[in-house]
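All protein chains of the complex are present and in place, except for one that has been dropped.
And then subunit A:
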Amino acid sequence: MRARSVTAKQNSKRVGIDIGGTFTDIVVFDEATGAVTRSKTPSTPEAPEEGFLAALAAVGVPIDEIGTLVHGTTIVTNLILERKGGRTALITTRGFRDVLEIMRATRPLPYDLAWRKPVPLIPREFCFEVDERIMADGTIETAIDPANVAEVVDRIVALGVEGIAVSLMHAYLDDRHEKVVEAVIRERAPHLAVSVSSQICREIREYERANTTVANIYSMPRVRRYVDALAARVGVPGLVNYLSSEGGIQTGTEAADRPVTLCVSGPAGGVLGGAFLGEQTGRRNLVTVDMGGTSFDVAVIRDGRFDIKNTFEIEWGIPVKTPTIDIKTIGAGGGSIVWIDNGGALRVGPQSAGADPGPACYGRGGTDCTVTDANLVLGLIHPNATFPLDVAAAEAAVGRIADHFGVSVREAAEGIYRVVNAAMATAIRQMTVEKGIDPRDFALVPFGGAGGQHAAVLAAEVGIPEIVVPNMPSVFSAFGMVSAPLKVSRARTILKPLAMLGPGEIAAFFADLTGGIDASAFDGATSAPRHEFSLDLRYVKQAHEISVLVDPDWTAAEITEAFEDKHFLLYGTRHGHAVMVVTGRVAAIADMPPLPISAEEERDDRTVVAARTTTIAGIAGEVPIYDRTTLGPGARFAGPCLVEEVDTTFYVPEGASARVDAFRNLVITTDGASAA
């Protein structure tokens, strides 16, 4: 990224911009004053750079006052889902051109004959073979012939493509053949983009590696145009940085070279925000939950760090193997549509009414009943908070559900609330209890537009005793982007039994892997990068690995013990069999200057005055509504009540008590809270 100028004032602003499908969120942090500004403006999916600039204009920050800008974007996911990537080709080993067509030859559900396989990112006519073969033990069975490659490249060039992916058999073991192909492409067609599997995804399993490489090249032309367009419009080279799926700041160059690392860029921001909040308030263990219009995302921060997983499915059958914050997503959000199936049961989602037409209560022509409509009927959202909501329309929508079950509108709304809460609680349990993590040691950090209406009940349901509601929960992902560290990671397959690795061999491997990271990625950091090392390990005969954090100097016995402990924690068995080292990973992380948010004095004598009252039908009767902007540090109050802010409402149930901390976070303890 751009070297930071230290002259204050001039570029004292740190900016996070999170472009989602519906809204573009922006948060501006002024390092000179500590002031924070935010805005939410409509996204412009056809030309996202317009929405980006509009967001900047909305907060009125001149470009030359910006020191750091971090951008999260859904561009990669969207262009892959919509198959709007570049015209690209694949080069693979003789005999394997159909790797993208065959996929893993499976289906999501048995018995469904009408189901159709997903469409590959590169059509069959654009997949080519070259003569070469490396065997599983590394033997070169057929050497590569540059003349043969040149002939293939010329045929591809004639098709008028924008880029070529290269994924050869067993290239995770030996990248020399792929390097030959890359060199031939660069020589004969220097104008083309190239993605090479041994550089993008150096891991075993030919379909997953090829598809990751293909996803990268497929998204590259549009992402590069976008990165270039933003840089040109902003006018300051290197100013715009990108948030990767693993929660690190990347330069525009890195993002354009490895667009596949941006797949979960937006949600990663929220988890980073949670990590920042934990650090700020001295909490090491947090569960972040992001509930927006269509989905509910759960992540766990344990002892100050979050887990990284290495496979992400953009859609069913289209996997991408790239480091991604371990986030569990279910299709439950405020806009999730409530429906009755042909067995007469209540179902919630995964279809969403989105923002347009949105829930029935938005009054934009939507008639489907949504979670938000039920929440409005219950009184968990005030009808005149952000913009006027149509209570009658919500009651009519929920009423259709009520009629089906022969219950009152209120009872139906409660039922909807319970069903969606149970689904979200299951997702939280899967990320905690079911991985051997005791949620009683954690705090819940809810954000997103709909998170506040459910968080307290979820916490009670899964046994989390404390909730910390950040400032600005509806733009929290953008806030997290401001707090992101610089991060670059690399991985390489080892695939040897642990017993066959000599002393010092793992340390030497990590030193080599670390050496491949360009130091210029950390310009602007406050310190040299620190490194996190991990090994993907399994029992020799298993197929799937567990990622274990290691010290490069550990002995084989120490590595084995760490692996077997984690295996036991996850699956309840410890086999004592030989261990295989599959992949080694390093993440280099360097911090940006700290955000100077200062603590305010918490005073006991603050008066807490309700702005007005409302009725939470069937749950709590008449309750006060507090305006969050009037609640100073130290303010205390008890549930049941609602706390409103610009674009969201937080529900504090009966038995819970609330306090505003020194950073103006709302801290709620749920002991004895009654789950609705």
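The rule is simple: a contact is a pair of C-beta atoms (placed from the backbone, for glycine too) under 8 Å apart; a residue touches a chain by one contact, two chains touch by 3 or more; residues count from 1.
FYI, contacts and distances are computed from a predicted model.
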item: From "Carbon monoxide dehydrogenase", "Hydantoinase B/oxoprolinase family protein", "Hydrogenase-4 component F" or "ABC transporter ATP-binding protein", the hidden chain's UniProt protein name; value: "Hydantoinase B/oxoprolinase family protein"
item: Chain not shown: contacting residue from A:188, A:284, A:400 or A:418; value: A:418
item: Sole residue of A:35, A:57, A:81 or A:136 that reaches the chain not shown, by the stated touch rule; value: A:136
item: Candidates A:83, A:104, A:186 or A:440 - the one touching the absent chain; value: A:104
item: Positions on subunit A contacted by the hidden chain, ascending; value: 94-99, 101-117, 124, 133, 135-137, 141, 169-170, 172, 204-208, 341-347, 405, 414-416, 418-419, 422-423, 426, 429-430, 433-434, 461, 495, 539, 541-544, 567, 570-573, 575, 577
